[in-house]
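Sharing a structure with you now.
A single protein chain has been omitted from the complex, and every remaining protein chain is retained in its original position.
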């Protein structure tokens, strides 16, 4: 039996390590949180986006989402986070889109782990003014760090990141592989405080279905302390049990179920509605022209909810049009 | 940039390690095999079980399968391996059933990595006579070692196995976690020489669908150098492309596609046919009475193929009955 | 309770375990056998939808009762689940702390709750009796917050030294022993259930502690069938025998084909605290 006081058999060389800032992996802390705070009962978790964000997103949280505001992203939850003026969030931008820009414009963000994200005036100015710090990773390394978090371990070995400035600025380590003797990188697990996942279908308990490719929805939900699911459709729990193979997330991972038709707007939810390119151009123009405050006022602050935004700012005709023009449903709903 | 000649920053303690026998992980060797031997083209891979086993299963191979001969197991391929008198196979018995017994009775097996398996007279006698060596792991650790192989790395950390005789007899190591400082186990990856996977549907290129729960079919296929898929049904490649979300294995992982209706017999393929309990009792009786040679002669050697076995030994009436009595199809085919 | 009250050792362990099952917890069990039957029994008795995961990746199924004939090879065992995943996925859920309690069968157990499901007698390469192996018990006993072990109260089962330690209890019982072996903290065996006694573990010493004894047995009777001497609770509870309601549900509703009948038949006479064991005889087919 191993004993802390015992001499190690031998030692493994730690060859190099990055000096980036990251939250120290704490799988035991994650376990205790799950034990003490997560409900294993089948309880109705439906709530408004206001309640979900008020209860489960806090200043200073590490926030992860999947995929991004251009495709099946939790856009309505992001707007609610801005509306509730959360501050000092640390985002996991694993193949992000303008999500990080939007939340930064809303003043919600202090740190971003970057895989890839749309970068424009908002991020640039926030960096210049020191309001936002970036931490360079890669899309895959971020997805993989979520996998590590989902596996309940503190790190995973991987065969990239090494040799680049990404390694130097990251929390990665290069060690002598105890099995092959060759150098191998390790990356630290991430256990986000909260995950935001927009799904196609979900029952009231949180059993959720995602259709189509994705970044790392299952890993992100498993790795995160809190999971807010927004869903295009609430379905009957018995329907979930009729097709258990279709379930992406089982209920016990999920803390809140927000019914949010068009929750991905202005992005697409493939098979349901296309992206609103006009809105995306409006966003782009607001960024370039430095009128993001107007944009946020129009789309976030001047409306009290996602539903009100859809009604008063998008309008039923546009919604019908976006649905009608998503003609490719194959593999999703047909 | 790290340099082999450079002094390590510090060292990580290797606290303990098992002294079990296992194949040294070789992710680079796996990569080269994939580069040089696996076909990335969409080519017709349909072949008989005779050809698949003759081409892709060799004496001394490490063989992994999913799940087991009682449920969606590659039973017809196992019988063909016996028929072709393969020798010195090393089996991964991750939640195995009587698979290991059957192959041991056939004289095909020299080593078994044990998670769980049915053990009776055949295994006991083979152990007593030194014909078969067992290597104690656990179901989960074996599935996880396949995951490590599937991830292309040589090891993964995990939070069990430690503290037991399983650790002592295994290839696991206990190290100081470089992130938390706490002791953490590592287990070595396994990259089987060949995987045997029985699936519900597959196209001629090897795009395969599995319905229902499973042990680690995707990890096993990804981790293995060669993948033989036997399938209840060959479906049109365009059908695969109509529902990409239903695909379990993409074509390039697969080397052989064997059309094998009732390929799981005498086990069940849930949703299609139930297990043949009468056959299982016959197997059990043959083992207890020491008449496995007769059993093998009847079910394997005296017939030239799976189809001939079904026709001459099972009979159409029994096949119809097994299908008819699998009344629970919900979630699989309905 | 009448003089004809009779049950097998396996039935008793299943009934006692069912009493320990809590409605709002998540359990991890093997694909078949007494631990699963204990959960199905608890469900049946309380009409509660008690959730469990299975090694094959099935999450919270609603297995119909009576249970199918060949559970390990029956699709019905996975029916009406909320999700069909795979072995790694449910192990990850356990690793993340989602699974409150594993319920497991053990061949041998030692005073710190370490247990054996690999072999007894001889040596590893030439065992006298070889069993199926650790299966998923090692990960379940390592990762779930609590573990309930089912076994029979016999000297060959409650041993000073395991022939093989397949799955971890409190290891050598020293503080932090599990953590030093790489296992998550605050986990470990919680109860050991047999046909006539239930044990827990002392928080300080991690040694097994006798908590309850059947009225037709006694502390001495229990200690006489163990190689090691457990701690004795300050107040040892009386362990009511399987009730008729429990046995009826188990026999008529859960397992009418009688597959749970294992171990020995125990025939009781008397009433309340005056219950006496009058016969012990082997059950058929064991």
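A few notes on this one:
Letters are used for the chains, namely A, B and C, taken in the order the chains are written, and counting of residues starts over at 1 for each.
One rule holds for everything that comes next: a residue touches a chain if its C-beta (ideal position, glycine included) is under 8 Å from a C-beta of that chain, and two chains touch if they have at least 3 such contacts.
What you see is a predicted model, and the numbers here were worked out from it, not measured in a lab.
Put simply, the hidden chain is in touch with A, B once you look at the whole complex.
Considering A:54, A:134 or A:204, the position touching the chain not shown turns out to be A:134 (whole complex). Touching the missing chain, out of A:31, A:94, A:225 or A:241, is residue A:94. The residue from A:89, A:161, A:196 or A:286 that touches the chain not shown here is A:161. One chain is missing from the display, and on subunit A it is touched by residues 67, 70-71, 93-95, 97, 114-119, 123-124, 127-128, 130, 133-134, 136-141, 143-144, 147, 158-167, 169, 174, 182-185, 212-219, 267-268, 270-271, 274-275, 277, 280, 326, 328, 330-332.
Residues of subunit B in contact with the chain left out of this view: 1-4, 27-28, 30-35, 38, 40-42, 150-153, 205, 207, 222, 237, 240-242, 244-245, 247, 249-253.
Just so it is clear, only the chains that are shown with their structure count from here on.
The chain with its Cα centroid farthest from the Cα centroid of subunit C is A. Chains joined by the most contact pairs: B-C.
Between the Cα centres of subunit A and subunit C there is a gap of 40 Å.
Taking each chain's centre as the average of its CA atoms, subunit B and subunit C sit 30 Å apart.
Here the spacing of subunit A and subunit B, counted between their Cα centres, is 35 Å.
Counting partners per residue, subunit B has 158-159, 162-163, 174, 183-184, 212-213, 330-332 as the residues that reach two or more other chains. Subunit C has residues 58, 78, 80-81, 84-85, 95, 143, 171, 177, 180-181, 184 in contact with two or more other chains.
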